[in-house]
Structure formats: C-alpha cells, structure tokens
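Quick one: this structure, given as structure tokens, is what I'll be asking you about.
Excluded from the complex is one protein chain; the other protein chains are retained at their positions.
What follows is subunit A.
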C-alpha cells in the first residue's frame, strides 16, 4: 500500500481556498469537528498521478500565523505540532491573484516554518481583466517554491497542482526571512537557550497569547523565561516583523509582477457605489430579504405538497399490505408520519441554505456588515453580528460559531445570547403548517398574506434579538477592547459547485441530525399513545359499546370513538391532560401540549409529534394538515386551530428557547452554564407570557 501524502490547504479568507479543495476532492470529502472544540474540520481524499493518494485538510482561513481566534488557532496548532497525525508533508498556500501582496505574508510565515510549500495563485482568469502579468520563474526562484496558476472557475491548473503535490519531495524548505533580523540580540539569546529549535517556531510560541489548545505545552513552559519582554514590546517586534516581511514581498513583486492600471477594470467600484450607498444600500438589502422569504414560501410549496401526500399514501399502503400487528402499526402510525414531518421541510431548508451561501460566496455579506455596523452598535452589537443573525435563520448552531470573528468579547457574548431569537429553519415547519391553517390565502399587492405573515415572524425574531441586545448592553458590565476590521472582498459570481456542495452538506446534516431525534421521539410517542394503564384504556371497546348502545352507530364510527377513547386514556393522554391546565389559557389542548413538551428537545419535532398523535388509531389516508384542520376544541367547540390559538402558538415558538443543541453550543462557546440556563428560562417565560396575552386578546 502506498503512503498517503498529508496536504494542508492554507490561505487568507476569500481566496477561493474552498473551491480549490472542492476541485481536488470532489465528493470525496467529509466535514467533522476538531476533537474537543467546535471548529469545523474539512478533509478529503484526492487521487494523484501514478496511483498516489493525498489526504487533504482544508484549514480555516487566516490572514497570518498570529492567531486571534479559535479557528485561526487550529492552523498554527497543526503547523507547530510535528507529531499530529495530520501534520502536513506539504502545505499548499492558496492566494488570490488580485491580492498577492497581502496573501504572500502568510506564505512567508509558513515557509519560515521550513515546511515544503506550494504556492497556488488562484483566480488566474482575472489577470488579463485586471491588467496583471506575472513572471512565474522569477517568483518561483525568489520565493523558493513551486507555483501553480489555478483558475477553479475555468478549471485550469488543477492537474499541474496535483503533479506538484505528487513531487513534493523536490520542494525547497529554505525560509524566506531570517527570523533573527527582527531583533538580533533577543534572538541570539533565544538560539543559545534552545539550540535545537527553529527560531521562528519559538517566536510564534512566545507571541501567541491565545493558546486554546495543547501545542507543545512543555516547549511553551520552557520558554516562559523569555517572556520577559512586555506585551507592548512584543507587539512592537511583531509590527517590525510584519514590516520586514512586506519589504521582502515588495522587493520580490517589484520584479515579478506588473500591473497595468490602464487596462484594469473595476466592477467593484461601480457596484459598491450602489450596494453600499447610504440609502439605496439599505433598500436593496431589504428587497433581497423580501425576495428570499417570498421564494422560500412560493417555490417550495409544490414539492412540499407532493412529499406530504406521498408520506400519507406510504403510511396507508404499509398498513394495508403488511400483516396487522404492533410492528405494522408502529411503522405506519409512528415512524412513517414522524419521518414525513422532517422530510417535508427539505425543500425550504435547501432554499434557505442556497440563498445564504450565495450571499456569502458573492461577497455581498461583507457589504451588509459594513452597512449595518453603525446601527448594530446602538444595540451593543457589531456589524459582524449581522452574519450570525442572518445565518441564524438557517440554524442557530453554526450561527453561534460564526460569532468567533467578532473581536470584542462583550459584542460577541451579546450576539451569542440573542441569536436564538432569529427564526431558524426548525421553526419554519411549525410556522408553515400553522400559517396555512389560520391565515387566509389572499394576496395584497402581489404578496400573499401567508408569505407576509412569515416575513413578519422573521421580523419579530430579529426585533426580539435587537431589543434584548439593547437591554443586555445596558445590563452587562463587561469592559473589553473593541475594534473592528472586515475585509471587503471582490464581487464574485458564486461557483455552482461550491453552492451545491454547501447546500447538500448542510441539508444533509440538518435532516440526519434532526431526523435521529425525531425518529426516536416518534417511536417513544407511539408507545405512549398505544398503551395505557387501567380499565378505561384496556376496556375501551366495551365502554364505548355500552355508552353508545342506544345509538345505531356504524362499525366505522364505533371504531373512531374507540380510538379516541384509547388515546385519551393512554400514557400520553394522561400526561397531556396533566399539563393541560397550564396551557389552556394559551388556547392549546392536551395534544398540542404534548407536542410543545417534546419540542423542548428540538422545535422541528412539533409537526412530527402531532402527526404521530393524530395518526394513531385513524384509518384514513390523510395529510397532517387536514388532520390538524379537523381537530375540535374540547371546551369551546369549533376548530381547535383558530386565528387566536394559531397566533398564540406562532408567538410561543418565536420566543421560546426550545433547542437542546443550541444550549449545548452556547455552553461551549461561553464556557459557562450560566448563559444557556438564563437563555432557557428567560426566553421561555417571555414566550409563555406573550402567547397568553395574544390568545386572550384575540379569542
């Protein structure tokens, strides 16, 4: 068996590093986490010429090896740890041809670690457009490396890159800069103390004050005596180092790169004049959001109706074709409707992820950050909080992880605490089904009432996030340095392959993640609903027959009465009735109560739960929606899902903190149980009060 080559893909954000990764690995990739931390780890396998294989890691984007966040720290930790099983045999630094100067900074740092390094100059198709010419042999000679000119858009240069990776042993490991030049005297002492260590590596270990992990702990302790220099001194030296690196880069590029500004065209300026305009910028942003919601609602209704009726038919078919018994009934009444409750939302979730990834890939998201910073600061947030708040509409978990690039701890903490208010995709199933039940189907100015209600719910979510941020900003007494740097990348047409891979990957993890919980809960619910203690459950048939003895009921009607008698006196019914007094003032019956309680595991369980409860004991082929519409309010009579109870439920789901996974992530990111518990209690109590007020006012 041939040995796999370990390859690490490293590069600044916005250089198309992920496109290169996708081009190398195709579908041979998997996404996981680094052990113990929630940083995403992307790895894949790439087939190289002559039967060799490469194991490729796509490291988080970083501007330099001076880490300032958990994500960036992953990069330096891997590069400093020769014993890591993923330690690269060869580093591939991905750079953007339009930003070569800045991208080379990271390249020189990695070269100085004496790791064999290949330089990928990506987006080479933009060169003529930007009037850039490169002298590749000159650059290869002076940077002591091999260069691959790549265009993932035009699919050029990937074969050459694979060839270079295969022959990585021929790469030079000579450094670009002599680390001693930073401060000769200090480094001389350092070298005397640790004659066997690489100077630049020592320097990195000394200057990293954000050591989240366990990089060569002994080494760090050993050099502790060299931390005698003050923080300010070290920073001055780092500045000096940066200047020296840029001098080297400028000298190299002076000969190796020419830019003809006359032929350079700039689309960016024209677009930014409108997209970041003081008025039009906001108008366009709002229109984009509006389009997204309208699209999610309208475009996905066809596949959703199809999935809904298919699952109803499948359940019916199972019941009729398999021999009757507990297993068939578990399958037809528990598992299939439960799964249907999740599969139905794939179209919408896929659309949502599609839009978010297009906004990110195109470079527009940074413009939103720029536009919103000033406004967000009023609420104690940062412009960068917009990204978590928007991606929170997909799922709060990645959104909370996306807060890591917010520099100020206070702004970051507030963002983490308020993000769960944004309407995540798990709320979508609940919203959609209730909206379709209680909101009329009309249109106003071309926009459906139902779509507008959905939009309004999203706005309520954002509003709640902003108001609570403002309160937290007043209450929390945290002093932290605030600064804010955000790169404004070039506008790019999103690459189809990248977008599709993101959508597939995210939708898959949503479906499987939520699917597991939903499957488990539907099975438990089915058992609880199908068995019960005491006479009233076990003798249901006798009881009904005597009760209705004088009425001439058809066999079918008797069967229905028996089924509902059984459900009411099953374990599930008993539990539901026990909590009913607490939720009756909100307009809910005990069945909704069960769905509400199981939703505290994860919100999307709601529809699946109701589907399971309603299908137990019923014979007909019915969609979830029709069953819900047919429910009768046990006290007031009339339909259970009225405008009042519907709005009350919508508001409850808008505000309540019903997601165990989010609580777990908040605990990890804030490193404390205090914050997630506060979220759980305050958000849910608030949801109860608002739902109560809404129902009492509207009924």
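Keep in mind that, in the parts below, a residue touches a chain if its C-beta (ideal position, glycine included) is under 8 Å from a C-beta of that chain, and two chains touch if they have at least 3 such contacts; residues count from 1.
Criterion: contacts and distances are computed from a predicted model.
Visitor: What is the protein name, per UniProt, of the chain that does not appear here: "Ferrous iron transport protein A", "Succinate dehydrogenase / fumarate reductase cytochrome b subunit", "ABC transporter" or "K+/H+ antiporter subunit F"?
Guide: For the chain missing from the view, the UniProt record says "Ferrous iron transport protein A".
Visitor: Touch as defined at the start, partner being the missing chain; which of A:407, A:568 or A:604 qualifies?
Guide: Looking across A:407, A:568 or A:604, the contact with the absent chain belongs to A:407.
Visitor: Consider the whole complex, including the chain that is not shown, and state which of A:87, A:194, A:409 or A:484 touches that chain.
Guide: Looking across A:87, A:194, A:409 or A:484, the contact with the absent chain belongs to A:484.
Visitor: Which listed residue, A:169, A:278 or A:477, touches the chain dropped from view?
Guide: Going through A:169, A:278 or A:477 one by one, A:278 is the residue touching the chain not shown.
Visitor: Looking at A:53, A:142 or A:268, which makes contact with the chain not pictured?
Guide: A:268
Visitor: Just name the one of A:28, A:173 or A:239 that touches the chain not displayed here.
Guide: A:239
Visitor: In the complete complex, which positions of subunit A touch the hidden chain?
Guide: 63-64, 66, 68, 98-99, 101-102, 105, 232, 235-236, 238-239, 242-243, 246, 268-269, 272-273, 276, 278, 366, 369-371, 373-375, 383, 407, 482-490
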